[in-house]
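The complex is shown incomplete by one protein chain, all other protein chains being positioned as in the whole.
Moving on to subunit A:
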């Protein structure tokens, strides 16, 4: 499943790596927008199969940032 950014932002800090097993709610990465940090969390438990962004990248609202395999 796709994990999307809920807001236009820059990618501040990546906290999970492809292959990591995540519980629901675990933070995948932190976005920064308008001087606030916004965590992007795993919507359910699973294995992170891909990270589609790097730290410093700009993302648009709704853009897929990572893929999760349940």
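Operating definition for what follows: a contact is a pair of C-beta atoms (placed from the backbone, for glycine too) under 8 Å apart; a residue touches a chain by one contact, two chains touch by 3 or more; residues count from 1.
Definition applied: contacts and distances are computed from a predicted model.
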Query: Hey, which one's the missing chain according to UniProt: "3-methylcrotonyl-CoA carboxylase", "NADH-quinone oxidoreductase subunit K", "ATP-binding cassette domain-containing protein" or "MFS transporter"?
result: "3-methylcrotonyl-CoA carboxylase"
Query: Which listed residue (A:24, A:37 or A:69) would be found touching the missing chain in the intact complex?
result: A:37
Query: So which bits of subunit A touch the chain we can't see?
result: 6-10, 12-13, 32-38, 58
